[in-house]
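This report concerns only the one structure given below.
All protein chains but one are shown at their positions in the complex.
Which chain is which? They are A, B and C, in the order written, and residues in each are numbered from 1.
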Amino acid sequence: MSDPITMVEAVNLALAHELRSDSNVVVLGEDVGVNGGVFRATAGLREEFGIKRVMDTPLAETMIAGLSIGMASQGMKPVAEMQFMGFIFPALEQIICHAARLRNRTRGRLTCPMVLRAPFGGGIRAPEHHSESTEALLAHIPGLRVVIPSSPARAYGLLLAAIRNPDPVIFLEPKRIYRVAKQPVADNGEALPLDRCFTLREGSDLTLISWGAMVKETLEAAEKLATEDIHCEVIDVATVSPLDKETLLSSVSKTGRCVIVQEAPRHCSVGSEISSLISEQALLDLQAPVGRVSGYDTVMPYYKLENQYLPNVKDIMETVKQTLEFA
Amino acid sequence: MSDPITMVEAVNLALAHELRSDSNVVVLGEDVGVNGGVFRATAGLREEFGIKRVMDTPLAETMIAGLSIGMASQGMKPVAEMQFMGFIFPALEQIICHAARLRNRTRGRLTCPMVLRAPFGGGIRAPEHHSESTEALLAHIPGLRVVIPSSPARAYGLLLAAIRNPDPVIFLEPKRIYRVAKQPVADNGEALPLDRCFTLREGSDLTLISWGAMVKETLEAAEKLATEDIHCEVIDVATVSPLDKETLLSSVSKTGRCVIVQEAPRHCSVGSEISSLISEQALLDLQAPVGRVSGYDTVMPYYKLENQYLPNVKDIMETVKQTLEFA
Amino acid sequence: METVYQGEIRLNRYLDKEGTPLQAIPQWACEPGWLTDCYRNMVLARALDSKAIALQRTGQMGTYASLLGAEAIDVVCGMVMRQEDVLIPYYRNHASQMLRGMKMEEVMYYWGGDERGNAAAGAGEDFPNCVPIATQSLHACGVATAIKARGEKRVAVTMCGDGATSKGDFLEALNVAGAWQLPVVFIINNNQWAISVPRAIQCGAPTLAQKAIGAGIRGEQVDGNDAIAMREALQLALDRARDGKGPSVIEALSYRLSDHTTADDATRYRENAELKQAWEVEPIKRLRNYLHNNGWWDETQEQSWSQEVNQMVQRAAENYLASDTQPVETTFDYLYAELPDSLREQRDWAQVRAMQGGSHDE
Partner (left out) sequence: METVYQGEIRLNRYLDKEGTPLQAIPQWACEPGWLTDCYRNMVLARALDSKAIALQRTGQMGTYASLLGAEAIDVVCGMVMRQEDVLIPYYRNHASQMLRGMKMEEVMYYWGGDERGNAAAGAGEDFPNCVPIATQSLHACGVATAIKARGEKRVAVTMCGDGATSKGDFLEALNVAGAWQLPVVFIINNNQWAISVPRAIQCGAPTLAQKAIGAGIRGEQVDGNDAIAMREALQLALDRARDGKGPSVIEALSYRLSDHTTADDATRYRENAELKQAWEVEPIKRLRNYLHNNGWWDETQEQSWSQEVNQMVQRAAENYLASDTQPVETTFDYLYAELPDSLREQRDWAQVRAMQGGSHDE
């Protein structure tokens, strides 16, 4: 095991690993070269792999996505960065109409093994548009995978898996926890499975389901609740589309109660899907309505109010207790 | 009352009415002028109102949306057409980052009274990208309204309301029923309320919830079920964001059972939201899990298979029966 | 005031509408071989077009986008590109696609609402038809990026319409092609109309080729009804790209002699006089005149080729009409390399539904 590293360092490690082991892998995006990315996720890659493998692009997200699709069709494995998820929208036409469809459209003649990375979420006092969580938009699109790590080790293992995956993967990095907790991560090239939830904590009283940065608060809430003898199972969804229904359902059928924690707005979100899934398919197991802790259905406020917007440990604990108290 | 007209004629009627009564209203988009729109929704408007009020634009959806925002900020009321919903993606950055935020961002100093119309949905044997239903993407965005009519009268009344609304409205027109059923619609300038469901049929056994073109099959299913003495309440959601929770919840608390019918893919959809809402907030009233009839989580197939993709009356009836048979 | 940039756009044309040379003809066009092949292909393309429209009109195929009037542009493209090059078409390139290996019945599959049209094994690494306007321009740059990164001597060739040049992604594509000096050729089939919107409404500039100037790349206009001019322009652009000399934009002037698609009715917005005039300068007649004038093609050849193409097209139509429908599970099976667990239930259900004959129409 190596020294403990942060999540953003783990991302960097995975990128370097794949650049080294597969000559088809290239990294591209705005400021990913000399600058090493505005969050340093690509730091040092340009120096090690050169400008043909680590490419600063003109400023145009549509272009970055479209270019990646063309490259992928030729068997390259582009790993493109959207500087912030708030700037991914120009790329949606390419992602939705082409990346997600190239294999299906050509019945497998052409494929699109690309990864689109984007830091996302609030909590770092950033300017407008630098703090949103719109994973639901991407999760709704058939043909995509949407993967969200919540620890350095999972960032490393899931990013390897995403790059090696033969289909397009949207890889969303919760930047609030980019540097929050360190963890030793062996650079052993071992990928983690996609399309699978990770059960981070076992418990019998209630299932806490989360992903991304909110996993941090969710684990903290579970910890605190444990001191009150409330034992929550904590599941990191990790791949929000397609969903690992089985793990979610079997946990809830064990605990009988469930609270979903997300940072994103609530309306038509990933939380909506998970809540409906559980209510529809595990109704008889449910001893209380599914609880939801989420951001508001408002525009993310500028940073002075962002902590009012973001769910917190107390919110989670309260919702858990309400769910447990349900008749 | 006038002669019976189709939904697309009702759209045309509403546009003409507002062009006539408010000089700030303008219509713009691709082929909306001389051609009268590829579905004839804007037929005759250019002749009556001239090229300054009915504008053919260059082919650029980002531009159409961005231009409309600029016009709206000056107090005009642009009603822009996206030729098909499958081509709305280039406009999303403008819609999400600006139309939905201009009022909030400026604390009301500038506002964005624009309407973006788009025909959507499958069932007309159209080419690729002409048949999708991605209302969930828009419904997830705070600050927008997403309105979907399901009859000529509601198309007329809701479009008037959308144009008069001081905020941005995405107005999605289910093109499969553009010309399916005629209805007398008086051109009396009377708007229908936004943010409200319409209860189209009363019933005590189960609540059927739908919107857009699927309302047709939903009503047909209800009709057939009635002959088997199964009495469904049928609700047309109409505004899928923000949601009229009260009407939905009070119907389900009356009937105790609910089936949601949508054409769109299921994962993270409007149906997910409604299902989770009902399960979370009316759990004690529910005598069976919420049922869902929807499109598959796949790319909409080309037209030879589209009828396999689209939900049908039989699907709805079966799901209703399963829901009623639930222990 | 210092002049920091100067540029111009030139238009090339060899034949007038009667097929009479307006300037010295290139050497290769002073002999019959390539040009009669080109002519044959254009006639074939037009025959396929007529058949497709007939199929659509009789309810045997869906909406179809005709190539009528753009045969010279598209056939030359299909003939001049090398097999190892990559075509990134829009939705109006059946001729070049066919010449590069797509079967005629695959064209019919596509417009007949069947994904097998794009599966086209013969298309190799070529991209499928592209409906969202201008998006394919960026794929071409991506393909060219891969080609350049690997040091290959191949070229990405992409086509779009005049309307497409207003869309941002087309312009982003020109820009990155110029910034990275990519081996890509952009052909604009400027057929004067984008559905009902005339060229003048798309853009205030006198030419569309000059969009290349903002990207720092070569741009030129060519008479797209003149197969000789078209080949000259494209060959030069391909050679340059292949030799690492960077990208080009070719604005090929043509005229859409058909409705936009079979779902359109151009009489609603277009003067008949304009259409009639356009027929005067159309590409097939022009090349036939040139061949005739040189004694390289005569009525007998015309007759027999005409019969031959009709048979070929008829056979393709029969194959198309005799084809089965794809099973519903194909909707799931090509979505991902492997079906995700979460989709298994839906796939099973789709099959059950299909067996029970459950379809929307019933």
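The rule is simple: a contact is a pair of C-beta atoms (placed from the backbone, for glycine too) under 8 Å apart; a residue touches a chain by one contact, two chains touch by 3 or more.
The structure displayed is predicted, hence computed values, not measured ones.
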Legend entry - Residue among C:Gln221, C:Ser248 or C:Ser342 touching the omitted chain: C:Gln221
Inset, instruction - Touching the absent chain in the whole complex: find that residue among B:Glu81, B:Glu173 or B:Asp244. - result: B:Asp244
Inset, instruction - Pick out the residues on subunit B that sit against the missing chain. - result: 26, 52, 57-58, 60, 62-63, 65-76, 78, 93-94, 97-98, 102-111, 142-143, 145, 165-167, 195, 242-246
Inset, instruction - Provide the residue numbers of subunit C that touch the chain removed from this figure. - result: 1-13, 166-172, 175-176, 178-181, 201-207, 209-217, 221
Legend entry - Missing-partner contacts on subunit A, residue numbers: 30-31, 33-36, 38, 56-63, 86-87, 89-90, 123, 125-130, 296-299, 301-312, 314-315
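In this section, only the chains that are shown with their structure count from here on.
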Legend entry - Identifier of the chain whose CA centre is least distant from the whole-structure CA centre: B
Inset, instruction - Starting from the Cα centroid of subunit B, hunt down the chain whose centroid lies farthest away. - result: C
Inset, instruction - Averaging only over C-alpha atoms, locate the centres of subunit B and subunit C and give their separation in whole Å. - result: 36
Legend entry - Interchain centroid distance [CA atoms averaged], subunit A/subunit C, Å: 40
Inset, instruction - Can you check how far apart subunit A and subunit B are, centre to centre, with Cα atoms defining each centre and the answer in Å? - result: 31
Inset, instruction - Scan subunit C for residues touching two or more other chains and write them down. - result: 115, 131-132, 168-169, 330, 335, 342-343
Legend entry - Set of subunit B residues in contact with two or more other chains: 62, 86, 89-90, 128-129, 296-299
